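A single protein chain has been removed from this complex, and every other one stays in its place.
Per-chain numbering from 1; labels A and B assigned in written order.
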Amino acid sequence: VRPRIVTLLSDFGTADAYAGLMKGVVLSICPEARVVDLSHEVPPQNVTAGALLLRSTVRFFPPGTIHVAVVDPGVGGERKPILVQAGGATFVGPDNGLLHPAASERGINRIVALTKGEYHLPRVSRTFHGRDIFAPVAGHLARGVAAEDFGPVLSEMKTLPLATASRDANGVVGEVVHVDRFGNRPFRA
Amino acid sequence: VRPRIVTLLSDFGTADAYAGLMKGVVLSICPEARVVDLSHEVPPQNVTAGALLLRSTVRFFPPGTIHVAVVDPGVGGERKPILVQAGGATFVGPDNGLLHPAASERGINRIVALTKGEYHLPRVSRTFHGRDIFAPVAGHLARGVAAEDFGPVLSEMKTLPLATASRDANGVVGEVVHVDRFGNRPFRA
Partner (left out) sequence: VRPRIVTLLSDFGTADAYAGLMKGVVLSICPEARVVDLSHEVPPQNVTAGALLLRSTVRFFPPGTIHVAVVDPGVGGERKPILVQAGGATFVGPDNGLLHPAASERGINRIVALTKGEYHLPRVSRTFHGRDIFAPVAGHLARGVAAEDFGPVLSEMKTLPLATASRDANGVVGEVVHVDRFGNRPFRA
């Protein structure tokens, strides 16, 4: 069995240890997991920016990769923690639209609510589900726990309204959602 | 034998290659080690900030983890390079208080001065013990060298005065030692 890759995407930055300790949680449960940072520099609580970054990246990882994404302004509220299986990848994070563009592009196979407490840390806070729910679920997935074991299957997940572009007589009309450090606009409408 | 995890914490930033080359040193000695960044964005030479970050993180890593921490304004001076075994974890770094809050919280089992030159790089600089002493010691620990082999056991290590808080008729009085990027004060007094 080849080691499972677990990617991490968040708006945590790297000045705090939030990203680092999520790796500790994953590796405590599955020491063989390969943890890879996508980015922790998503603008704080910007779900759309995180969703686009995730969507643009997933296709370059091998089948079986587990993608944990945490941009979660509604943590502790009513939004559900979920996992989504889509086209060979598994996404883990909040059901706030963050996972939808990446998952729907690959074809959603199964959505599961993360309700089973035995796969979470013993004490779940109201402010850090990345550490307390998403990282341990990723660790258990990496160990081979089946998606259905984490909770009930859901029939739908939250979508994310993304800017669209149109062409008129004067050119292209859309919304700039991201400019990279070289001045490129890879997601330009 | 499962691969040993080596975490790195420093004030080196990531614009220079100091953090990256410490990983090279660890992996040169123990290619199977799993190196994980906690953070390299500790404010330069702020031992207290590094100590609090380390203390808040260690509990999320599995037993046997080796934590290398380098915030070291006194490098090249009289402070000793040490390792500390505490509650299943091993800490490696300067004896300037940086390791004490994390180690004492877990219960200190053994303190060792890193005096044996055969476990350091061949040429030890006066300015970069992270590369020349702490990273190679971590690599040798990951390979299974016993703590006592690195030098003489010490009876004490430097402690760090941390802010405490008190409650009076008007509320809580203390010192803010850290504010995260979301505006939380996880270590607030």
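Please note the rule applied: contacts are C-beta pairs under 8 Å (C-beta built on N, C-alpha and C of every residue); 3 or more make two chains touch, one makes a residue touch a chain.
Quantities reported herein were computed from a predicted structural model and do not represent experimental measurements.
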Among listed residues A:38, A:51, A:84 or A:160, the absent chain is touched only by A:38
Where subunit B meets the left-out chain, the residues are 12-25, 27-28, 31-32, 35, 44-45, 127, 131
Residue positions on subunit A contacting the omitted chain are 2-3, 5, 7, 9, 14, 34, 36-41, 53, 56-57, 60-62, 65, 180-182, 184
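The rule we apply is simple: only the chains that are shown with their structure count from here on.
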When centres are defined as mean Cα positions, the distance from subunit A to subunit B in whole Å is 30
